[in-house]
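All protein chains of the complex are present and in place, except for one that has been dropped.
The block that comes next holds chain A.
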Amino acid sequence: MTRFFSEDHEWIEVEGDLGTVGITDYAQGQLGDITFVELPAEGSTVGKGDSVSVVDSVKAASDVYTPVSGTVAEVNGALADAPELVNTQAETGGWLFRVTLSDAAELGALMDDAAYKSYVESL
């Protein structure tokens, strides 16, 4: 299992050709209390960089961009009743959706844990 990060503060954890996507702990901290999460439709085809999900907080509604292309395999249904999971468990139980990757080479453009840490520190 390997975890990658995007400059838009999404994380993706890849196992085989299945990637689990969420927003980073840094991102949830910036957004404040999350009140609603709009998720993509299961089975929909998404392209790297597409806005596929929206996270509403008390401050703003923010687009979430998929860091990879593929097909949405599953969404986190628990967020419908408990959007606060994105605040409390941003990088574990607060995941947003899973994508069946169509091009694993896209992962090469993302950051690893250390690179993301220094990216956040530079902001």
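Quick note on the criterion: a contact is a pair of C-beta atoms (placed from the backbone, for glycine too) under 8 Å apart; a residue touches a chain by one contact, two chains touch by 3 or more; residues count from 1.
Convention: contacts and distances are computed from a predicted model.
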item	value
The complex's invisible chain, by UniProt name, from "glycine dehydrogenase (aminomethyl-transferring)", "Dihydroorotase", "NADH-quinone oxidoreductase subunit N" or "Carbohydrate ABC transporter membrane protein 2, CUT1 family"	"glycine dehydrogenase (aminomethyl-transferring)"
Hidden partner chain, residues of chain A it touches	33, 35-36, 51, 56, 58-60, 82-84
